[in-house]
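In this view, the complex is presented without one of its protein chains, the others remaining in place.
Residue numbering begins at 1 within each chain, and the chains themselves are lettered A, B and C in the order written.
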């Protein structure tokens, strides 16, 4: 049974968190678009509101609150009419951030009012759409930070989004592997509540061979050894496309990291700082993660392997700051809340998967080619958006997400 | 036990077949390179010889027969030293086709002589390398034809490679689906003899759900209905990357096909002709195959589904001509010898896969990303190169291979 | 003798005009960069201040007012150290527009104070630099408008910079040609005061043949006839590179103009409106201007021809609005203040030209290749920046400047 007050709470809290993330930024900061695949903060704020406006409000109250803006803030829904070109989102100085703020308030009020006067036990679709909208907005909260980071990183003067709290330096726990016996396991989720995306289902059985997963993420120090050992110019470690990517782009490090003598400097939303060997290395591309795993004598996990090991784990990672801390403790560390972990699994439909009909059906299915699955969540992921069945996906050269490496091996 | 005379026979026959394929072509024809991912016929003739020279002869007789040519005819083996840039293979007017012919003869004699004086029961590696070289050359025999077709297709005057035999017009058998109950199945091959590539193994178990496969390939007429029904401009049928590819390249048909009023013309190695509705449609990209399957209310098979259904089937497709004939008969038609069939499976390592050490290990593993698996074989595939476990792979926009579509569905 | 109060007046008025142009724009509007060759309004405001800061203030007061910003606001002066990449100027959210406003005020005060305490009769260099800085800022005033227009034109909702005053519709004067007898003429200027750029000198003699110049600019109606007569697809009218440009970019009109049935709509800083046949056509590329002149049985003037005819003329064009008005009256109409007029002259050094030593010498000389000269000024050019010897220059495909066409012919 859909729970009205829980749904409203989650809606209100999520919407407010978006505004809190944007609050430290000027109108000019919110306008930045670093590259075609990133979007301005103000665009994320407007697009997430357009989503509720278009899919929740308009069909129920008869019209959109801002019909003229649809062309601007439709992201990729072919069924919803023409769209502004993605690479040009940074050119939308109008509407202003203030006007977008007003739009957000109006959408918030209208949705809350709509929920208040709807019998959610009868209108299951409304509850499902609001839950989808909340999850969708959480995704964009993470993108707001990663896209902002990509833009700030291009600024010669290393801008700071948030000041860095004092570091509590700890050592990382030593690397070891945690085994699984394999066999037929059940993965995926098709729960409507609390929530899962369509691409997480149907639940289904998979046959696994015995394997083991590393207890923690690969560190800056382990990456540094690879780099210093000429890892970036050793062809036998690389997939062929990965080697081409390294050579064509002159890659010699993950995004925002730079080797400097024996040290590593890192740029992040706290500005420029020195990275420590014990902290997890982030912003690896799939190509780098795969080569680094090979160098370390291991391999990437498959998504099914990762998921069965994550069963029952929760995201309790600290979020006090926006750069990664050394992982210390028992069990599988950093499954959630540090870095999305590349898997060796291509992003494909699960057996029996079908896209939902209509525009909402464009949500996930149409992207199921040319991308690799990542599992877990990152320090940019909002609380409550982590779960074992969650499938993140990016092209194999992507570095601007907070993407990490957890090793796996056959047993 | 390796069988000497069978191995020599297979080597000699394969080497001779390459020369037979090239025989109708002038030195100028053999020089053509249509695009970076295709190679000139003369390059294929030289490269396949370089393979034997480098991996079979040089380590055993002390030096390569043409050490200066290694830079020209190494394809992608990073471990074997520098390579000539792939897009520039069409610029190698020297050595001449005659010199390459002489090189081939010399390699042939040296390999046969080496085999004659080697105890293959003790030198398993030699037999394995020769078998690999034969399979490798068979792959290049197919590429010689597809690459030549790609080049001839760019010529305004539609050159003819081989005259067309008189057509025996037949009707295609009606479409129906053949079911499989699912369950745990075993796929893959790691047989050294007769032969399988490293990427076909290890054999392993997979858990399948009930499914069915179409009895024949999708036809030109079925594709024509899709095209006439605005299939190329209906976003809901396409993967997002596929739609981008269609729009950016102005795609409205598979390669070498053109709609012309209600008819379809087709260019092939027999020259320009009219295509018939009942013949299988070839030269589809993965994107087109996926959209066409969706349009027809079905989906692509996975590679495991395809393989279990192919178990026990053999390639007895007629090769009397180089354009496809309507498929007529009982059972699963056209599994081999007509068109490679796109699957929904990304090209990934099988569980437990490890590349062989050394340069030979670069054979398959390093390409396991960004490509989709095709199964079966085509009318350009030489006899003896078809088997159920064979994994072909291409990027999803590839049209220049003889790639076809077999529908699948859940049961 | 340098006149102190006139110099200060001109400095103060020019600096204030820049701020007046920016005043209607939000911080977000000022951030927009439409393309690599355009810059944000706020960047223009900062760069023109950096120019005074770097070349006038720093050498005389010992240091720059904002030394850390030099990397951001240096445009192309190789001698002044590293520069931020031009295509990324739109990513400079920091410093903010407010901080840039404060910088401008501080520069203004420091320059005025410096001038007040300097004996300009002895320090000729200071007066020359300030005059150069003023002329430089006037150039950027025009670019602020053309670059803003280029950005706003990409917005789907056609933003308005300034409301349109009521149009006083008049008819254009009929086209006729004004003759010149040719002979040896003197062109160019090397006056230090009031001012000319280095590329306008040395003055020198040129031998001209008899020619004539049209009394007014080519109109929208004349362009429309060309377009309706298939001008864009008639190869014999075009330079070869121009035809390639048309075909590769699908060009069928000048920038911001669109044919719509028998009418023409035009986007400009007043928003979207209907263009009238009698108004001058603007935003032509050189290629279009050349083809249109050929279509009209005429040719482009050379820059020397234009200059001798402009001798003694002054810019008294009305600037009440930002779209062009029909030209009506006696004599040569629209030489200044409507649209820069393409000439057939490549941008080359005049005989005896030498760049000034040091960074200031990078001002003009290093751009003297691959561009064509335009003469006159446009409705975006600030008052006081027009003169007969002024040489504007752009690549031949440039449409985003207010570029017009005046016909010429041999006599």
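By our rule, a residue touches a chain if its C-beta (ideal position, glycine included) is under 8 Å from a C-beta of that chain, and two chains touch if they have at least 3 such contacts.
Since the structure is predicted, the reported quantities are computational estimates derived from the model, not experimental observations.
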{"item": "Where the missing chain makes contact, among the chains that are shown", "value": "B, C"}
{"item": "Options C:5, C:236 or C:330, residue touching the unrepresented chain", "value": "C:236"}
{"item": "Options B:62, B:156 or B:312, residue touching the unrepresented chain", "value": "B:156"}
{"item": "Contact partner of the left-out chain, one of B:7, B:32 or B:327", "value": "B:32"}
{"item": "Contact partner of the left-out chain, one of B:60, B:84 or B:162", "value": "B:84"}
{"item": "Where the missing chain touches chain C, by residue", "value": "76, 78-79, 184, 204-207, 209, 235-236, 238-243, 286-287, 290, 344-346, 348-349, 351-352, 361-362, 366-370, 372, 396, 410"}
{"item": "Missing-chain contacts mapped onto chain B", "value": "26-32, 34, 68, 71-72, 84, 88, 90-94, 96-97, 151, 154-157, 159"}
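Just so we're on the same page, only the chains that are shown with their structure count from here on.
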{"item": "Topology of the chain contact graph, where touching chains are joined (line, ring, star, complete, other)", "value": "line"}
{"item": "Chain closest to the middle, measuring from C-alpha centroids that were averaged per chain", "value": "A"}
{"item": "Averaged-CA centre spacing for the pair chain B and chain A, given as whole angstrom", "value": "38"}
{"item": "Touching two or more other chains - residue numbers and ranges from chain B", "value": "none"}
